[in-house]
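For this depiction, one protein chain was excluded, whereas all remaining protein chains were kept in their positions.
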Amino acid sequence: MYEKHLMICGATGCISSGSRSVEQALVKELENHGIRDRYRLVMGGCPGFCEVGPILVIYPDEVFYCHLTPKDMVELVEKHLVGGEIVERLLYKGPDVAVPVRFYDSIPFYAKQKFNVLHNSGIIDPESIDEYIMRGGYRAFTRALTIDSLTICEEVKESGLRGRGGAGFSTGQKWEFTNKAPGPKKYVVCNADEGDPGAFMDRSILEGDPHAILEGMLICGRAIGSNEGYIYCRAEYPLAIKRLKIAISQALEYGLLGENILGYGFNFKINIKEGAGAFVCGEETALLASIEGKRGIPRPRPPFPAQSGLFGKPTTINNVETLANIPLIVREGGAAEFAQIGTAGSKGTKVFALAGKIRNTGLCEVPMGITFREIIYDVGGGIKGGREFKAVQAGGPSGGCIPTELLDLPIDYDSLNKAGAIMGSGGLVVMDESTCMVDLARYFLSFTQKESCGKCTPCREGTMRMLEILNRITGGFGNPEDLDTLDSLAHSIKDSSLCGLGQTCPNPVLSTIRYFRHEYEEHIEEKYCRAGVCKALFSYKIDQERCTGCRACVKACPVDAITGEKKEPHEIDQGRCTHCGSCIEKCRQDCILITRVGREADVSN
Amino acid sequence: MSAINLTINELAVEVTPGTTILQAARQLDIDIPTFCYDPELAPNGACRICVVEVENARTLIASCVTPVAPGMVIHTESERVINARKVILSLMVANHPLVCITCEKTGECRLQDYCYRYGVTDSKYSGEVKELSLDDTNTFFVRDMNKCILCGICVGKCQEVVGAGAIDFTRRGFISNVGPAFEDSIEDSTCVFCGLCIDNCPVGALTPKYSLGQGRPWQVKQVRAICPYCGIGCNINLQVKDDQVIGVKPVKESPVNRGHLCVRGKFGWDYLKSSDRLTAPLVKSDGVFVEVSWEEAFGLIVDQIEEVKLRCGDDALFGLCSPKASNEEAYLFQKLIRSLGSNNVDSFTRHCHAPAVNALMEAFGSASMTNSIEELAETGAILVVGANLAESHPVLNYRVREAVRRSGARLIVAHSETIDLVDIAHHYLPLRMGSAVALVNSLANFIIEEGLHDRAFIDKRTEGFEIFRKEVSGYTIKYAAEVTGLAEDELRAAARAYAVAERAAIVSAVDTDRHADSANLVLALANLALLTGNLGREAAGLYLPYGENNLQGIADMGALPGVLTGYQSIKEKNVREKFARAWGVSINVKPGFTVTDIFKHGKKSGIKAMYILGENPVTCSGEHLETAAFLTDLDLLVVQDIYMTETASLADIVLPAAAFAEQEGTYTNTERRVQLSRKAVEPPGEAFPGWAILAELAGWLGFDWNYDGPQDIFAEIASLTHQYAGIDYERLNEQGLQWPCPKGDHPGTKFLHNGRFSRGLGRFSVVDYEPQAADNLSICCSKGHFNCQCLSENLSRHSVINTLRNNNV
Partner (left out) sequence: MNKFIDQCCDKCTHTRSTPCKDFIRCCVEGPVCHEDLVCSAKRKAIIEKVALNENFVIC
């Protein structure tokens, strides 16, 4: 047996911070010591805490090492593996802990989390079906083979599971509709086209625990009476596709896919269809069209996919996270257990991707009903750099922002809808005072405008017009009527668009106008961007009283726009300044201010 | 299924399940604006102008794609709805060149109309606009995609109805554009120039070139006529301004073509204005044509005819009638010939069609198409054998596609070449040329072996089955596979697909393998239809559509040597007496010469004088040189036509006639529908309507005819012809009538052989496959658009559509 198991994170965040080279260095170091065989090394799934990656967790003790570099491996191997002593400097440190934390479960980031769909992520080798089975995998499916299909739908209904892709429709109810639709041929489709910029919840499940999806689809197939499924996975996730293919071939080998599965006379086949780079193909009817080989363009509903979906047959389409919850629900007693977490209207957990100006970026899985305040400050560790929270964008390009006054809102489908935001797929972008809310809305709208399929008039033409207005506003050419125009245009687009993309893409605009109208008004009437983002709408000005003349900014400026002698207050030549912000980064006195163009200081950076 | 009750604008309405909100509103005469909605296309829901407010719904609902639910409460013009519509229109206008002043569509543009309705004067959304170059590359129409509102109707018509698939949406999002693949020009695409996109575009993005600058929509008079090209007889609205035809639009209400046309109907009318039109009577003098007056011309004809009759007898005169002549013309023509003492009247359709006609007479007792054009769209299976409808009868091809698309019909295509239908066929049988009879016989045999034949029908309605069954038993699938080169499984599957359908139709070309085999093929197909009981009922049948527009009509009018109108045989004494009484002349009991007799034997036939009505035997008979020599040798050759054709150039006397748009008259299409074509413009110069020329000539020859006009002539036809007895011009006003229509209140006959066949019982025939030597197989007229319509060439040669013909060979 192995002395220890070394689980290195091989998922999105840690790969980009260099976990591959860390792994290579570790292997080399172990070989140098001639102890390679004693340790099991796995490039596994995501443990969630991307901010502190690359991460390595050593089992069975659960020692949590983070911020690793290849050089650290020398000490780690010698001191911990050979010498049996924990390497303190590689442990987690932070303002939220008194001393460096040794063990996984003592890290504050994880304190309020509950691992349901992520319970295997980072724990198992994603390319091992045996490990999945050891962790209870395929038990729920075996049970599903023995009970009546409508009973399965009933149990999923009772659990309260709602679609995790954003719409929040009762999963059990959707399955029941498809179950009751007539016809011998039905399809199960997994929507793995995670399109929101910056979202990687589904990616982590697909890469870290692919069998959970297969099991979820098998159970769904059993529940609705289908013998064939498709996983529509975006082509930008090659590792996920690779892992899915491996998982499928393993399941086939084990007789968990194919004919007469486990002797119950149930057949199921899973196909993988790769996307081709269209956000709109995350919309279910466009996704179906894409699988059918047609242009990925939404179709009018009704008929709904439950009645007439893929190739005209009754189809259930579920998001990755939704399906990953299914085995937990359908195992013995799972529905009741699931329903004990969360709020009355939103049961279970949700995976969120924390991004933006937050200290702890990464993935977290928390019970529904947790408040924004808890997730931002307790799980997320609060705002980076000691700044103030301004807002959090929930739901990506389809969502809205939650301002300070709503921080105690519980995160569940209904509360979010009332506040003008949506749960969406679970992306949370945290903002501080250096974020311009107008620019934020513009950013999201530019994404959806480009991704509009062009079929329906309001979205095709309307998003362009809204974007043009926002570009004018952020460029300093806003007109007083613009807010009303934006408002009415946004409402009409929401009200008359064909699909979810059009119906939700005005949300960031409407939401930021609702809670940060004053920023829009400043941009339009005063031509001023207080966050210092819209380059035409502010100047950098050095506070003559606080400047100590250290010349740090002079050296930092790439266009030599700052002049000043040592110990004399410096000055910025507005004509040369390109607003790159390098001087602010370097200033030790915090004395470079963001002012209105041509006027006195108002707000400091 | 119980009806659904709902409320729209506070009015209650009850509809059947599946009805959309839009359809329900229309039942209440509530007008909801639409751009992208078309009842014959798949639900689209793209433009969003039709959105309405449904109580308790989260967003506005597109009424054109949403079925009603019980208890729905709908508001179609609430404030919320109007706001949304205004925004949508503003958005469209923001990206649409506001050039209404000179746009050809002004006055009938839906964008204009809705902006007017909702008070959208301009757009406050100024920003990026489309700046696409005009697509002006093809001969027929201009595409200005800057005006396009991306409703997708043109794409739907092209892909779903016509199947040409020349255009689709390209790119995506704000820069979406409709066009051919790879942004090629239309000319290099698979466009067939049928004009459906033009006719259905709600704005001015697509304009026929002939329309440019010709007149504003409100200045144009619409005159309803019948397309002169093929046997479908599409209803068209001639666009008339300043006594000129300036365009053609299809008639939506006609059950024949339902708003559809092909390139010939849509663009092939310009021959009317060709400078080559004959404008004065001509007499040949010293080898050169000289213009004369009508009096002179008639005088000469009378003298010459009387001279020939005196010298050579009544039998020396022959009348050749064109299948493009109207019923009235054809009727008067054969009346004239017969009044002159012989039954020597015939038409060239005998060449292509006689084998099929004879076969159908043998099998059913009637050679007319058994079922109607619109029924083909409703059948459950279609077997197409050797017909290329996309080229010969495009509008019928649309019906085949519709049957597959909307009625779920199984399509079996048996054709040696790859035709367009192969793309949507469930079974494609690329059989060896010449082996069709073996194929059809083997299908029949297989059906019998599998017990899929309709025993009750065979027992009650047919004769000759036992002999047929025995003889056809030799056509095993194995044998057929060898002969045809097809796989056995495919033959079996095709047979089953045809036989198990609740209703099935067969479509073939009258002249598939132009040879003796063609008659056998028709008999074999008739057997197949009899075998499966697919005759004498709706949405089934045997379709052999006739090539020329009035082929059916001139036969009905008795332009045939052995029968008078309505196929009444001259051999019957009471028939001769009836006509003798009506016409005031005696009818010769001897059947006349056929065209085959005459043109095969030439001089030896004894014909010395010929009157050719609108026909061009020099090019159409097949033996050009002999024909020309024969005609030149005649003592008298009179040609009545609209152009100086090759035949007319050999004539002694040429009479200028009016084209279809220049005279009133009826034409009977291939589904036996008598349709009225109205006069739109005056004929050029001194040309006259054909019926008027014949009536005048008759007067000069001493016959007392006295007709007030075509309506009068038709009344006489109806009085003598059982099948036409219940028809008159008033009844023909809207949709035409399908004969038999024996009484004034009879609604016409949609399909034949209902209850009994024309000959009593349907007859099975024994037909054997005769292997043809390769050089014997001449494919008739497979020359692109003009399949089996030699005479259509006479028209198209003078039309812009001829450019397509040259590209298509």
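All chains are identified by letter, namely A and B, in their written order; residue positions are counted from 1 within each chain.
In this section, a contact is a pair of C-beta atoms (placed from the backbone, for glycine too) under 8 Å apart; a residue touches a chain by one contact, two chains touch by 3 or more.
Predicted model only: the values in this text are computed from it and were never measured.
A.B. asks: Among the chains in view, which touch the chain not shown?
C.D. replies: Over the full assembly, the chain not pictured touches A.
A.B. asks: Given the contact definition stated above, which residue among A:D125, A:E228, A:E321 or A:D495 touches the chain not shown here?
C.D. replies: From the options A:D125, A:E228, A:E321 or A:D495, the contact with the absent chain belongs to A:D125.
A.B. asks: Pick out which of A:P60, A:G84 or A:G575 touches the chain that's been left out of the picture.
C.D. replies: With A:P60, A:G84 or A:G575 as choices, the missing chain is touched by A:P60.
A.B. asks: Who touches the missing chain here, A:R40, A:K180, A:R373 or A:K586?
C.D. replies: From the options A:R40, A:K180, A:R373 or A:K586, the contact with the absent chain belongs to A:R40.
A.B. asks: Out of A:P100, A:G258 or A:G549, point to the residue that touches the absent chain in the complete complex.
C.D. replies: Of these options, the touching residue for the absent chain is A:G258.
A.B. asks: Please output the residues of subunit A touching the missing chain, sorted low to high.
C.D. replies: 1-2, 5, 7, 40, 59-62, 123-125, 128-131, 133-139, 141-142, 252-255, 258, 260-264
The rule we apply is simple: only the chains that are shown with their structure count from here on.
A.B. asks: Centroid from C-alpha atoms only, then distance subunit A to subunit B, rounded to Å. What do you get?
C.D. replies: Whole-Å distance between the two chain centres: 61.
A.B. asks: Looking at the complex, which residues from subunit B come into contact with subunit A?
C.D. replies: 43-49, 51, 59-60, 62, 65-67, 80, 83-84, 87-88, 91-92, 94-95, 124-125, 127-128, 149-150, 152, 169, 171-176
A.B. asks: Over in the complex, which subunit A residues touch subunit B? Could you list them?
C.D. replies: Result: residues 278, 295, 297, 299-300, 302, 449-458, 460-465, 468, 481, 485, 488-489, 492-498, 503 of subunit A touch subunit B.
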